[in-house]
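For reference, the structure discussed in these notes is given below.
Only a single protein chain was left out; the remaining protein chains are all shown in position.
We just call them A, B and C in the order they show up, numbering each chain from 1.
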Amino acid sequence: MSLNTFGHLFRVTTWGESHGPALGATVDGCPPGIMIDEEMIQLWLDKRKPGTSKYTTQRREPDQVRILSGVFEGQTTGTPVQLMIENTDHRSKDYGDIAEKFRPGHADITYWQKYGIRDYRGGGRSSARETAARVAAGGLARAALQTLAPGIEIQGYMTQMGPHGITGERDVSQIEQNPFWVPSAETAQTWADYLESLRKSGNSVGAIIEVVARNVPPGLGAPVYGKLDTDLAAAMMSINAVKGVEIGEGMAAAMLTGEDNADEIFMGNDGRPVYSSNHAGGILGGISTGQDVVVRFAVKPTSSILKPRQTITKSGQAAEIITKGRHDPCVGIRAVPVGEAMMACVLLDHLLLHRGQIGQNRGKIG
Amino acid sequence: MSLNTFGHLFRVTTWGESHGPALGATVDGCPPGIMIDEEMIQLWLDKRKPGTSKYTTQRREPDQVRILSGVFEGQTTGTPVQLMIENTDHRSKDYGDIAEKFRPGHADITYWQKYGIRDYRGGGRSSARETAARVAAGGLARAALQTLAPGIEIQGYMTQMGPHGITGERDVSQIEQNPFWVPSAETAQTWADYLESLRKSGNSVGAIIEVVARNVPPGLGAPVYGKLDTDLAAAMMSINAVKGVEIGEGMAAAMLTGEDNADEIFMGNDGRPVYSSNHAGGILGGISTGQDVVVRFAVKPTSSILKPRQTITKSGQAAEIITKGRHDPCVGIRAVPVGEAMMACVLLDHLLLHRGQIGQNRGKIG
Amino acid sequence: MSLNTFGHLFRVTTWGESHGPALGATVDGCPPGIMIDEEMIQLWLDKRKPGTSKYTTQRREPDQVRILSGVFEGQTTGTPVQLMIENTDHRSKDYGDIAEKFRPGHADITYWQKYGIRDYRGGGRSSARETAARVAAGGLARAALQTLAPGIEIQGYMTQMGPHGITGERDVSQIEQNPFWVPSAETAQTWADYLESLRKSGNSVGAIIEVVARNVPPGLGAPVYGKLDTDLAAAMMSINAVKGVEIGEGMAAAMLTGEDNADEIFMGNDGRPVYSSNHAGGILGGISTGQDVVVRFAVKPTSSILKPRQTITKSGQAAEIITKGRHDPCVGIRAVPVGEAMMACVLLDHLLLHRGQIGQNRGKIG
Partner (left out) sequence: MSLNTFGHLFRVTTWGESHGPALGATVDGCPPGIMIDEEMIQLWLDKRKPGTSKYTTQRREPDQVRILSGVFEGQTTGTPVQLMIENTDHRSKDYGDIAEKFRPGHADITYWQKYGIRDYRGGGRSSARETAARVAAGGLARAALQTLAPGIEIQGYMTQMGPHGITGERDVSQIEQNPFWVPSAETAQTWADYLESLRKSGNSVGAIIEVVARNVPPGLGAPVYGKLDTDLAAAMMSINAVKGVEIGEGMAAAMLTGEDNADEIFMGNDGRPVYSSNHAGGILGGISTGQDVVVRFAVKPTSSILKPRQTITKSGQAAEIITKGRHDPCVGIRAVPVGEAMMACVLLDHLLLHRGQIGQNRGKIG
């Protein structure tokens, strides 16, 4: 990972600002022969697209992706794939105020201090809009995974909104049925009520997203600094507003004893190891075990709120700030497809890395 | 970060196995003219050294570091610094059993599956012994920080051991006074009792470590994938047994509203911004604000325990495993200086990166 | 350097195929505050543009660059700069024949063998058209150099076309006066006659290009694998059709004795070292001396010629091939601005790297 690029072999460089002409992802290292077209990528972008429910920003963007290179006759060629999304609905007038005032909890002040110049329109580069490019790259990564490691399924959902966790049994069939991607119809209703009142009061709230990858082959990950969990932690922490990342048991692992934390191992009927539990989140020593890979991350509440907050201006004057514009009351909602995209990119990257380093798994069991 | 190297410009490659002849860190990119000698690095290694109290592994290692290159007449020259630590106390007989059986919760099985060969003696490359090399590199990074950004202080301590958090007021003066680096004399006693009983029963337990960096200049960090928090998350997650990483408010940020999470900004008497709180953990948009940088990480309990657990052998047979040898009942204790070392390396790396990209901060306030 | 990216801190990723919708350069790591607009970049693209004389391909491309990101109110912001050039004149019908047959001396066969798919239209990714993206990135690099190291001048010119070197005295004022960028009016005429007859016979020819950078500060370069000459060699060798790279005396250094090759050192009147000669080409130990940095590279003749050559088809059948289409009889001509662009990118990259690693030169003389 360096500056605006992530990945070792499947390298994604995102570019673009919220209110510039376009943004996108330059993807280098995608294997050749992957079937892909704009529709396959659009599918995932539509999931993240703003303005789909009243709980997300009302900015209207078609977020239409164009493939400008690297694909020929419906297949990748092994050369860089340029994925571009043009910005269409950028009403710059909404943002005039933040040219001078720094929003508390926002990158306004640090960009200014570091660079001495910032495209303040819509947050510029620090806008969550950057994540559209990640979702596009993730769509390509998913297509490649489908070819190279068929069976891998990646699914994200929310598990916490502000004070509210999931109540009752989890039901994955509900995930696509509500605007929060929460696996519980009952919880979706609670959250809807809560968020509606929050939105009306001009406030915002944080969230926790969990992303699971199923049928990941064992052996992915490169100790000791290119571990699968290291790269997942970096990938998720790089998403706007993320403040914490957990693998498997996560922070709660601190509370467990070694006896309780041990995922005991047995031989399955198919001649492959099975585990009594998955505290490890599918990763041991930085390498995938073959169990579900489980990652969670916390998204802080957006700092662009109608509630007045104290701040300062560029010239150092005290000021009160109220951010109008069109903002997400719970930006975590749109982080779900972003987390999925990052998971897809990291898994593909490690699949290629593993193939390069090792060829294929070398140790047989039994 | 890639494979066994981390860092963009201050690049640390660690090498070596638990029971090989030696291990160490090859450090490339250390600026020239930094005053350094073996004693300055030894200081930090001694802090991490095994066998210093009954709560850590009884393996006796002097962990004596040698500087083999890159230093001339007491100063770095700008060429690679090789830091080598010879292994002396490696009783291979202790580990014979684990050549065949996989410890649940340990990298034994994944290394085997991936590589088809593993140096099982003492965990080989996956041993926490690798972290000695990190601490040595961290010692060099601290010396460089002292020259290039005087005033930065890095301090780690434990905040949780199994079910026990810190009770009462925090008192940083206590950190160096107890074997747990916990800022509370009262808590240290509680933990001592708890850990003693755990150790006797052959069990182990997890922990949470917090590392704080004070007087970090604003402007460090490179959005959007080389963010300061991204690199800290990767650095901490790459430490053995870590399952979660938090910046500032961490996972709890999900529970907050935007109103509560906003760190309001004021002008300080010295003409620099001050903040009403530090939910952000000193980082906004991936760039340091000038507030304390606060990172926490959770270490799972070591999987090498005397409690019998079910597992399988390389040939796929069911087996029970008890790990004798000399293990840490709470490996989190020795993770404290490791977390500090990673913080030092990441901060120095971003200081150099900032200097390269930007020169110096460009935006003035006031 | 890796795959489609080059540079350590000023990282240029080029993307796009000869006959796709567009091509461009994603530039990451450009410092903030550099004055830039599309016209400043267009200037250099126009120099490389096809169809400007009868000696270059008659393909008509406006090669109009658009800046899609990273620039705000006329200045770079420190975020990625996307430079896009749309392809307009791509007559695919010209290239139908080469879908099946491999041109001898061309990448057709190796791309096919490696990838199993290739965008054969106009050479796809292996087309010299890719170098337009380099020239665009080079334009940005020049603007940054102008701010960060004013005084650096980069000039490329041809010194050899087929059997013809430069006759008579070199006169740099002539470089911009002829279509070959050769510093000699007399030579320009000889070459014009030679190339005209070659073009008529449907043949092509190779060339040598020299690029000089003046007023380069001493101290740039990072031994031992990030040397300034190492990176220049890689940069030039990565240009299409280049088969050799020389620094200073180049291959002829083999003929010299140590006595003759020594550039003797004296103190100049301005308190800076001066040298009796420049066999070193301005680089010692991989680090710039402050003398002119001198690089030469040889470009082979284009393999797309009207002369019939023996080859095979994808199905392994023997075949004769004649390449019609619109090709450069001496592709070296258009390599001049490309070589300049690579020089600009490498120098800027090392300037930033030096600043990051060292801050500023540390050793004074006198």
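Definition applied: a contact is a pair of C-beta atoms (placed from the backbone, for glycine too) under 8 Å apart; a residue touches a chain by one contact, two chains touch by 3 or more.
Note that the structure is a prediction, hence the values are computed from the model and not measured.
J.: Which residue among C:3, C:172 or C:185 touches the omitted chain?
T.: C:3
J.: I'm checking contacts with the chain that's been left out. Which of C:116, C:151 or C:168 qualifies?
T.: Residue touching the absent chain, from the options given: C:116.
J.: Contact with the hidden chain only, please: which chain A residues?
T.: 9, 29, 31-33, 78-79, 223, 352-353, 355-359, 362
J.: Touching the missing chain, which residues of chain C?
T.: Within chain C, the residues that touch the unshown chain are 1-6, 8, 14, 102, 104-107, 109-117, 125-126, 130, 160-163, 198, 203-208, 218-219, 221-227, 229-234, 236-238, 240, 243-259, 261-267, 271, 273, 275-276, 279-281, 283-289, 296, 298-305, 307, 309-312, 314-318, 332, 354, 358, 361-366.
J.: In the full complex, which residues of chain B touch the absent chain?
T.: Looking at chain B, the ones touching the missing chain are residues 2-5, 11, 13-17, 20-24, 26, 28-29, 32-33, 66, 68-70, 72-73, 75, 77-82, 84, 114-119, 124-125.
By definition in this document, only the chains that are shown with their structure count from here on.
J.: If I count C-beta pairs in contact for every pair of chains, which pair wins?
T.: Highest contact count among chain pairs: A-B.
J.: Report the chain closest to the protein's overall CA mean, measuring from each chain's own CA mean.
T.: The most central chain, going by mean C-alpha position, is A.
J.: Just give me the whole-number Å value for how far the CA centre of chain A lies from that of chain C.
T.: 39
J.: How many angstrom lie between the CA centroids of chain A and chain B, rounded to a whole number?
T.: 26
J.: Two-or-more-chain contact residues of chain C, please, as numbers and ranges.
T.: Within chain C, the residues that touch at least two other chains are 29, 32-33, 78-79.
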